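Complex shown without one protein chain; remaining protein chains in place.
Naming follows writing order (A and B), and every chain is counted from residue 1.
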Amino acid sequence: MEILSNLALGFGVALSPFNLLMCLVGVVLGTLIGVLPGVGPVATIAMLLPITFNLNPIGALIMLAGIYYGAQYGGSTTAILVNLPGESSSVVTCLDGYQMARRGRAGPALATAAIGSFFAGTISTLVVALFAPPLAEVALKFGPSEYFSLMVLGLVAATVLASGSLIKAISMVLLGLLLGLVGTDVNSGVLRFAFGVSELADGIGFVVVAMGMFGLAEIIVNLEQKEAREVFTSKVGRLMPSKEDFKRMTPAILRGTALGSALGILPGGGALLSSFAAYTVEKKVSRYPAEFGKGAIEGVAGPEAANNAGAQTSFIPLLTLGIPGNAVMALMIGAMMIQGIAPGPQVMTERPQLFWGMIASMWIGNLMLVVLNLPMIGIWIKLLTVPYRILYPTILVFMCIGVFSLSNNPFDVLIMAFFGVLGYICAKLACEPAPMILGFILGPLMEENLRRAMLLSRGDPLVFFQKPISATFLTLSIVLLVVISLPALRSKREEAFAGDEQK
Amino acid sequence: MQIKNEKDFWAGLMFMGFGLAAVTIAVGPPAFLVAAWKSMGWGNLQYGYQMGTAVRMGPAYFPTMLGGLLAFLGFIVFLRGFFSELPPETMKANLSFGILDFVVGVALFAGLGYASKVMFKSGDYGMLAASVILAVLSFLFRPKTKPLILILACGMVFAYLLKPLGLVLATILLVFVAALGGHEYKTKEVAIVAVVLSIFSVVVFVYGLTLPFQIWPAAFY
Partner (left out) sequence: MKRLALFLVLAATSGLAVAQAWPTRPVRIVAPYAAGGPIDISARLIAAKLQESLGQPVVVENRPGAGGNLGVDYVAKSAPDGHTVVVGAIATHAINPTLMGSVPYDPIKDFRHVALMVQVPNVLIVNLELPAKNVGELVALAKARPGRLDFASGSTGSTGHLAGELFKGMTGTFMVHIPYKGAAPAVIDLMAGRVQLMFDNLASALPNVRSGKVRALAVTTKARSGFLPELPTLDESGLKGFDMTTWWGIMAPGKTPQPVVERLNTEVLKAMAAPDVRDRLRAMGSEQPTIRTPEQFTAFVAAEQKTYAELVKRSGAKPD
């Protein structure tokens, strides 16, 4: 079969000592920056671009790719340990992962994340290898109407993220949507909600919001506890997941992988949506829905698998069509151009070693990451036993430096402080930040696609229902909305879910 | 009517506030306000974005719809604050500051920030001054807000003093201010952590990741 010979070619390339080294450097570096809050793969890859000039192109791209998916692994670690989402796709991991850590189950949480990510990485690499061209065609079929409907579905699903009051969750989503609109409007060029501050011209950065709402707010709330109670229970349980854990995480991982592989192909937000979608699915099909938000292992396994699968499959539009699916892919295109490689469909045929070598090294990279991360769990657990009074200044230092490194502007820290206050208030008022974050990210995209779809259809709103894919998503949204609100309408005691009310 | 559920009460107010703010900013000032403004001799009060039609949505369309919906939902949450049936202790908001403190804080920042922008062309000094003043005020009058104010202040201090002081000193300062916000403050311990962290940061961020931070104060260059 052709695929086998291609894979053989790929592994032959990827297993060369130099490329192996590049892969290792990439994933280690990626893990490191994923762990550090604020500094992300975009900044790092951008900085390393000049170094790649003098490297062999395949090696360079392997390293850069390693940084990208390595950062996904590292980001999960911070999300679980200190409730800080380094990447937008780690936000969901914070929800249950951090709660697991607080209850002494950081070990199983981290292990689940690593195992889930590896499994997802393997499967999705296969997906990329086998189905890259046809999947790319599917990606092309997604126009503004389809994206809009998908995002509506995502937002409705976001309300499931909250374990508390439904109406407050919807309000938080709306708030997030509004905050996401700050900045320059794509369709008209008008600067909205910026109050004359030019730094807001491109909107508020996701990292800044996440650091403020999740990081700062969490630290402040913890410090306000009356006694100097340790945030993490000192009774640290076992390091590895139990048999029961494995039984529960396996189906979640499978579902997450499927979702992530499917959604990751879509340029622009596909990979992010996959982790949110996975969480929603897990919560809905689980036999223990009340555990979600308090440390349900499926809430870590599913999203983690999804975001890794999404990270791998987001290479598809890049490798097959030469189109970047997100900022990192745009940088990869830059790297390819510097090397004199014109990204596009011809890469697969003109440079099979590059294409298949990269695919093979993606799997090798995932393997390296699991081997690296699993033993590290012991070290991370030890870190958690450090007294909180030493831990939180450390977190703050990394957060501040990380945020500052994004655009070298003190203004960003000011915004982070604003969101810290907002996050603190929301935490005290039992309004959950996760739906808001999703609204924040999707808001501008949703509006952009809505308006563009209306422009293209010359004002015909029925277009959303006329296109099959779009219609499917919208119908699903309506169904989901009904399913979610039924229990809420029936029993007025939905506040009973809110375990976080006591703050 | 008694406020049964403080959390919903304030949450509702917050949502309504944001929602209404969004709508008023997007749509622009009402006619009477424009007239009143003009009659005071303050000039033309013009802001707001174009609404457009449902077919060709202007920049104000989406925000207005969202803002309106948010205000409406916020109102419902607000009402719930009076009719909730859950035990009142769990429904207390437990915010460390009251509404007056909040207003004072915002006013300080806004005022000093604006003043410094006018006087020094950059809002930085004003923000820094406001954080320091707020920190001192909170120490004196509202000890419960200590964690909140100090954590925020340490971030601001770091951000605005990074350029003049360089990474090492700014980090050390950051750790000290942050530690002040916590429960136990052991000077020696904090000092050690501060030094270790600054060395670590320099090694990892400047040498390792080649981020463009100045290590030493600007005066040295």
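Note that contacts are C-beta pairs under 8 Å (C-beta built on N, C-alpha and C of every residue); 3 or more make two chains touch, one makes a residue touch a chain.
Computed from a predicted structure; not experimentally measured.
If you put the hidden chain back, the residue from A:G260, A:P324, A:G365 or A:G420 that touches it is A:P324.
Although one chain is not drawn, the whole complex shows that of A:A8, A:M337 or A:V371 it is A:M337 that touches it. Touching residues on chain A toward the chain that is not drawn are 42-43, 45-46, 49-50, 53, 139-141, 143-144, 184-191, 198-199, 201-202, 267-268, 321-324, 327, 330-331, 333-334, 337-338, 340, 342-346, 407-409, 448, 452, 455-456, 458.
By the touch definition given at the top, chain B reaches the unshown chain through residues 50, 58-59, 210, 212, 221.
In this text, only the chains that are shown with their structure count from here on.
Rounded to a whole number, the gap between the C-alpha centres of chain A and chain B is 26 angstrom. Note for the complex: chain B touches chain A at residues 7-8, 10-11, 14-15, 18-19, 22, 25-26, 49-50, 53-59, 62-63, 66-67, 69-70, 73-74, 76-77, 80, 84-86, 90-91, 93-96, 124, 127, 144, 147-148, 151-152, 154-156, 158-160, 162, 167, 171, 174-175, 178-179, 181-184, 189-190, 193-194, 197, 201, 204-205, 209-213.
By the touch criterion stated above, chain A contacts chain B in their complex at residues 33, 36, 39, 43-44, 47, 165, 167-168, 170-171, 174-175, 177-178, 181, 185, 187-188, 190, 192-193, 216, 219-220, 223-224, 228, 388-390, 392-394, 396-401, 404-405, 408, 410, 412-414, 416-417, 420-421, 424-426, 428-431, 447, 450-451, 454-455, 458-459, 461, 492, 495, 501-503.
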